[in-house]
Structures are given as C-alpha cells and as structure tokens.
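Every protein chain of the complex appears in place save one, which is left out.
Then we have chain A:
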Amino acid sequence: MLFRDFGGNSGLIKTPWLWWMSGDEINPAAVAQAVEDVQGDDRWMSQHTRFVQECKDAEPEVLFIGDSMVQLMQQYEIWRELFSPLHALNFGIGGDTTCNVLWRLQNGELDNIRPKVTVVWVGTNNHEHSAEQVAGGILAIAQLLTSRLPKTKVVVLGLLARGDGPNPLREKNAAVNGFLRSWLPRLGQAQFLDVGAGFVHSDGTISTRDMFDFLHLTAAGYRAIAKPLSDLLLQILDETPEEKRASLV
C-alpha cells in the first residue's frame, strides 16, 4: 500500500517481516490510523495539530515520538535538565498505538524538520496486536523515519515491564523487545536501547516509587532511564557531522 512506495532504503522495499505476516496478511499494527474522537472534545486531533504547527517554527536536533511514556516525560524536571538543551521536540500522545504514530508521521509531524536523532517509544498500548505485530509496527515507524529523513538516526526504546507482579503483558512486551533486538540492526540507521533494567525486583514486583500506577514512570523512574538515553543521544549528536560547514576561503 502506501509503504511500498516509500522505497528509501535499498534492499528493504520488500520487507515481509514488516508488512506481511504468515499467510500474506497485512500487519494491522503497521497500518496508519488516526484516533477517532469518541469522547467529544477532539483532544487527539488538537494535539496533532499543535505538533504540526511546532514543525513550522522549530528546528529540533532531536525528535521524541510515541505514547504517554514520551508525553509525560516532558512534564518532569528531567526534560528541562537533559533534553531541552539538546533542542528536543516532544510529540508524545497518551494512549497512542503504533498505528496512531504512523498516521501522525505521515500527516505533517515530519514536515519542515530535520532532526539528527529520532527517539521512538511506543507499543505498550497495542492491545489488539500480537508481540510480533507490534514489533512490525515499530519497525514500520523506524523505516518511515529513515526514508523521510535520510540523515536521521533512529533510537527505538524497549518497552518496559508493567503491572504489579508477573503477568501476560510483561511477557508480551519482552517478546516485542526480543523481535526488535533481532530486526532493528537490519535498518542501518536504527538501533535498540533497552532502558528497562532494574524496574522488576527479584520478587517479581514493580515499585510505585518507579511506576506510580505500575505503568507510568515517576520522576525517579524517568531519572533512571534518562541517563542512558541522554548519554546515547549525546554520543550520536557528537558523531553526526554538521550539515553546514564554514567554507574555507
């Protein structure tokens, strides 16, 4: 469908593990889809529209895109400390699935910006999809980014564990991460970063000190993940040559 035309990366035009699961069925987690306004205040579209407008005014070096894990980070002090200085934009929307992020990226949220790094964090809300489908959806996002922004590096964050004790969603998120670890290296400009270490204690529990509702991070939880992430971003930004070079006369 739309994606086949995005050709950008040679050798990846036919990508069975993204689009076509066994039996030649399209991966539903890789189909772009806007969120319908069922509540009545149109907030999803308002947020998307605001992001599109931000693309017109801003020149970000780093773009964060994803769900509430991304969105909430901007409300804590850690964002101002570690990510604002990197000229980062935050396009997170609570509740988003891979489908919703794909739609947003295809409908204006990449226009007029050329971030050097894009951080992708999404997948934990894809309740209707299998782990393999979710990973395929995330790969689709990474591939869209590298084809629209050929010079960008993509960092995909692993899905965190969730829930008070062991449960099927933890297993699913771990499986998604497993697929991402194997598949992402095939996209030369994308890499996987696991920031989940340490949240699950030896007794299998997660503390509300780290995730206040066993899903969303507290300030302390964000502090723990922000350090390895910001270290990686700084490393990538250091390695990336400036586009403009002073001409030597």
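As a working rule, contacts are C-beta pairs under 8 Å (C-beta built on N, C-alpha and C of every residue); 3 or more make two chains touch, one makes a residue touch a chain; residues count from 1.
The rule we apply is simple: contacts and distances are computed from a predicted model.
As stated in its UniProt record, the chain not included in the shown complex is "Platelet-activating factor acetylhydrolase IB subunit alpha1", which appears among "Platelet-activating factor acetylhydrolase IB subunit alpha1", "Auxin-responsive protein", "GATOR2 complex protein WDR24" or "NADH:ubiquinone oxidoreductase subunit B8". Of the candidate positions A:Gly108, A:Gly163, A:Gly178 or A:Gly196, contact with the unshown chain belongs to A:Gly163.
For chain A, the residues touching the absent chain in the complete assembly are 38-43, 46-47, 50, 71, 74-77, 93-94, 127, 162-165, 167-170, 208, 212-216, 218-219.
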